[in-house]
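Note that one protein chain is taken out, while the other chains of the complex remain in position.
And now, chain A:
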Amino acid sequence: MLTVLLLLWPVAAALLLHFFKGRAARVPALGAALVEFALAAYAALTFNANNSGQFSFNLNWIPSAGIHFAVGMDGLSLLLVLLTAVLVPVILLSAFRRNFENESVFYALVLFMQTGLVGVFTAQDAFLFYFMWEVALIPIYFLAGVWGGVNRARVTFKFFLYTIIGSLFMLAGFVYLYFQTGPTADGLSAHNSALASFYALNLPADTQMWVFWLIFAAFAVKMPIFPFHTWQPDTYTEAPAPATMLLSGIMLKMGIYGCMRWLLPVVPMGVDYWQNLILILAIIGIIYGAIIAIRQQDVKRLIAYSSLSHVGLMIAGVFSLTQMGLQGASIQMLAHGVNVVGMFFIADAIERRTGTRNIADLGGLTRKAPVLTVCFLVLLLGTVALPLTNGFVGEFLLLGGVYQFNHWMGAVAGVTIILGAVYLLRMFQRVMLGPDSSFTETFTDLTGSELALLVPLIVLVFWIGLFPNTFLHLSEGSVMNILNEVVKR
């Protein structure tokens, strides 16, 4: 029941938000997001890490087709629900910095999207999963499209087409699998779409080979993996900062989570067959993203490409099919979400003050804004994966997983840390150090409320870095379950 509450509360709040106009919507929107956070925190506190699915709820949604509104959380779902619940208030707070037109609609869409995200992370039925997958897409399309930059119409159009075409392939795959399942318990339908029934399918290897691509298409676009990434940098750049945070902080985790929950255990033989190819693509993405990031002049684009590179490593970890790799991906999803949202917020703070995101136009911010510098540095070191920060735990485990699978791939993937340091420190150096520019002469430091927004993120950077077991402990059971399903056949 708690899961249903987590699902319905944001959308209910989004509807209620229509009674508030303009700035008056800020407090209720933030309040709603904090209530959601409290619910998620309560779920985390009462969660029993030794049991698998909890807080389950099952309703016969379309009886004639055997489709159920089945939700529930295991450790992995819980981690991502927590991530969503932590980041949405932060993202809303960051939106208050800007004066958007029709603010109440903006916040309503963010909350609406939260329902979709929580739904994706908790769905236990294939069609519910697909449904929520698209529910998360519609609000972000409008967030990026209505409030975005000059090229927003073209860029978001591309984004929408890419993702929806990818997810239609996934739907086709699900429909195919659905017709391989047995009847429902009540006998009303000849087939059902429960996650457990998909796990229990024993499809022949050659079928799994092509079903793999149908399902993977949606995740590949969403994460995105090279070469399906071309929508990403443009969309990240054109979307308003809060939408970019939603996209990079939470939405791309839908793809990685999807792989872990809906791909590996469902078509294990297909995964086995394509494993090498996916790992190679992921590693190409790591290197490619990093090299392009080095050449970027736009802070937002640089972070976008860095994100591409980091996601590549997570994909590689997942497809290494090792416990280390999957655990690394789980914790790195949290870490990356925290870091990238923080980084985009700082990029946005700089842009609001100077009116530019161009690295060449910036410089010397350290002297004007020491607090901002410290925050930026912490988040940046977290992204670079310095020991004691959150990035280190994740990347260490991920690289360990890839290394276990194949030494050479592990070695090449390890380059990500070096290249990451190169482009991030280079950006830090040019933006924060060096002489002032005409843009940065009147630069002011972070305000109290901006700091209040960054503090939870920074706390998380160290918390995950110093006590990763709080989180690893949660996901361990689910990761083992997933791997058992994979190995079983």
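As a working rule, a contact is a pair of C-beta atoms (placed from the backbone, for glycine too) under 8 Å apart; a residue touches a chain by one contact, two chains touch by 3 or more; residues count from 1.
Here is the rule we use: contacts and distances are computed from a predicted model.
Of "ATP synthase subunit a", "NADH-quinone oxidoreductase subunit N", "Ligase-associated DNA damage response DEXH box helicase" or "ABC transporter permease", only "NADH-quinone oxidoreductase subunit N" is the UniProt protein name of the chain excluded from the display.
Residue-wise, the contact with the chain that is not shown comes from A:V146, picked out of A:A25, A:V110 or A:V146. Residue A:L161 is the one among A:L161, A:A200 or A:A452 that touches the chain missing from this view. Between the chain not shown and the residues A:F106, A:Y130 or A:F471, the one that touches is A:Y130. For the options A:L16, A:A172, A:I294 or A:L451, the residue in contact with the chain missing from this view is A:A172.
Seen across the whole complex, the unshown chain contacts chain A at 60-65, 127, 130-131, 133-135, 138, 142, 145-146, 152-153, 156-157, 160-161, 164-165, 168, 171-172, 175-176, 178-179.
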